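Have a look at this one.
Not every chain of the complex is shown here; the ones you see sit where they belong.
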Amino acid sequence: MDEREAARRLGNLHFEDIGHTRIDHDRASRQGFPEVVFGAGKTRRQIVEVFERLAARSPNVLVTRTDADTFGEVRNVCNEAEWHESARMIRVWRDREAHGAGVVVVVTAGTSDIPVAEEAALTAEALGSRVERVWDAGVAGIHRIVAERERLRRARVVVVAAGMEGALPSVVGGLVAVPVVAVPTSVGYGASFGGVAALLGMLNSCSSNVSVVNIDNGFGAGFVAGLISRTHEVSGEELNR
Amino acid sequence: MDEREAARRLGNLHFEDIGHTRIDHDRASRQGFPEVVFGAGKTRRQIVEVFERLAARSPNVLVTRTDADTFGEVRNVCNEAEWHESARMIRVWRDREAHGAGVVVVVTAGTSDIPVAEEAALTAEALGSRVERVWDAGVAGIHRIVAERERLRRARVVVVAAGMEGALPSVVGGLVAVPVVAVPTSVGYGASFGGVAALLGMLNSCSSNVSVVNIDNGFGAGFVAGLISRTHEVSGEELNR
């Protein structure tokens, strides 16, 4: 690896430093998506400053784990921003062209898992996926998910959000031949330990096609699913340009 | 509560003290079963001494968590003793009369869970239950358990042994209207943490008819199931005499 090569390798890596944040505008090309603003732990002003710069360059922008008041300020600088209450997410969705073949099916075990699943669905849509939603199909009434086999059959990838024992991804995993992205939710009480029981259940899934993201990380699940779906039509080399 | 009453209450509680162990011969009448010898942590000689006293009074005796060599010595003092290799259990099963209505169905999620399930089945049989076994019906191929719905329909109680994510009890719980006794097994690796993942999955089951025993505690699951099944035909008062 000589100097020239090293230069080439790092040459297209830029960022904009605005003090509290180093904005990674290249990420859109590197990962096919603008840097999402993770809202938790940031001040409202920091969020707005970063958002504004991102929205000036990228058609689609997401702010996760935020609140309605922040949305109010964001709306002031970008009137295309939408507020999604249950997912606690701000989304600018200007580029709605579909990039993926097949469908991303997003499933929840219960009604209380919907906010996390919605975060996943909104994210995958922003990545260019067609998304279908199946709510409240948990394993205590196994016929509820079996009834969706046709829809699952069309999926290029399935996202499953479940709390409590987190068993649904294993069942879904056995019904499809595509990757299942499991997202444990903090729904539950007592020995659910804020989602740990569901997380462990998913990590130990007896279905081999299941991989897992962090507790309540609907965004991550939607992002991975979007990449799996979208990259359906392009080669890896193009994606990683 | 005067003195006479207090006396009556404790009057039928005896035990035999042989130094290292206080044998509770009344337990057979109190709980409908002789005190089982928990083999782990006892010397071979202690096990044989206790066994001998129990077998002299009770038709059915169990020794759990023991080994073939101990069985050899036990066989010397009681030639009706049987050795069950996979369950690592010694059983004397002289009273084979059925005490329960309905059937105890014992199910495993995988092949590796059989030893724990067999311990449960052998125990329930010794309590007078009719037992049916269903092996390897885990949720990754959901049709494997659905195929057993007729058998499950005949159950008075179902024991489900599962490791890894421990999801099967939730599915079975949704298919029957009787109690499900779930026993997590230590089958798994990594984040299964020796059965903890399965245990948590079962404790957080979204099926309301599931209760749980300790990891690998096939004996306990079989014992509870036997009590549920057996007491089917008698009143509580009779049972607790």
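The letters A and B name the chains in turn, as written, and every chain counts its residues from 1.
The definition used in the following text is that a contact is a pair of C-beta atoms (placed from the backbone, for glycine too) under 8 Å apart; a residue touches a chain by one contact, two chains touch by 3 or more.
From a predicted model like this one, the values you see are computed outputs, not experimental measurements.
J.: Taking the 2 displayed chains as a starting point, can you state how many identical chains form the whole complex?
T.: Number of sequence copies in the full complex, not just those placed: 8.
FYI, only the chains that are shown with their structure count from here on.
J.: Write the angle of the rotation needed to overlay chain A on chain B, where the fit uses Cα atoms and the result is rounded to the nearest 5°.
T.: 180
J.: Taking each chain's centre as the mean of its CA atoms, how far is chain A from chain B in angstrom?
T.: 45
J.: For the complex, which residues does chain B have touching chain A?
T.: For this pair, the touching residues of chain B are 109-110, 138-142, 146, 164-167, 170-171, 173-175, 188, 190-193, 196-198, 200-208.
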